[in-house]
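For this view, one protein chain was removed and the others were kept in their places.
And now, chain A:
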Amino acid sequence: MSAAVLVERNLMIYKHTWYVLLAEIFEPILYLLSIGVGIGVLVGSVTGVTGGSPVRYAAFVAPALLATAAMNGAMNETTFLMFGKLKTDRTYESMLATPLSERDVALGEIAWAVLRGTLVSLAFLAVITALGLVESPWAILVVPGAALIAFAFATAGVVVVTFLRDWQDMQYIQLVMLPMFLFATTFYPLSVYPRPVQLVVQWLPLYQSIELLRNPALGVLSPRILVAAVYLAAMGALCLTVAVRRLGRTLAA
């Protein structure tokens, strides 16, 4: 697998700039403390999520922030950083002069983005475990879950980046990501919405990502976990196909 050397390169680079990853864990921790714990004092607990017992608000929010961390960790890599490598640093040009192919570059960068997203969420998982916000041993499912989320969003990021023309276009990504973060049941359950809105929200990839992690984290083994996994796997597979083709064409100019 010659694509693996891309992961090697990124590890080499992050050996110098590891603090960037640390900063990435900082953001969900801020949300967890301000909203999960702070506002949680006002909210108390959330009912109707586990079927039975009420859940502490911070424990309800934590898995959603974990899903968001996996998403952002992967997507930062394949949108913001990849765009820089494509347009400014021309990193890939030097790789393509070697036996590496456009396909190797695409697969390698996606593999690294998945790894990075997973690592960031693992670190955040350690934080919330330490804070006693994990409710069930099933929370272990969060680890492969985070990897799947990272995969779906890493590939989607590559697809998006092949459409960007300049740095200003990066704004459009923010324009989609921020509302999705706020409304995809991160801070309250789906039941808050009227039925028609629920139908829309359920199609959001971040909603499915949160479902994938929140249920096992709260110890709920529902078929919704499977639905979310299938949704994200399908999204990732589709985006992967498009990403490899489109990035290949962008690189071979």
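Criterion: a residue touches a chain if its C-beta (ideal position, glycine included) is under 8 Å from a C-beta of that chain, and two chains touch if they have at least 3 such contacts; residues count from 1.
Definition applied: contacts and distances are computed from a predicted model.
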Chain not displayed: protein name in its UniProt record ("ABC transporter", "Cytochrome C", "2-oxoisovalerate dehydrogenase subunit beta" or "(2Fe-2S)-binding protein"): "ABC transporter"
Selected residue (touches chain absent from view) among A:Ser45, A:Ser101 or A:Ser136: A:Ser101
Full-complex contact with the absent chain, from A:Val5, A:Leu164 or A:Val201: A:Val5
On chain A, residues whose C-beta touches the chain left out of the figure: 2, 5, 8-9, 12-13, 16-17, 89-91, 93-101, 252-253
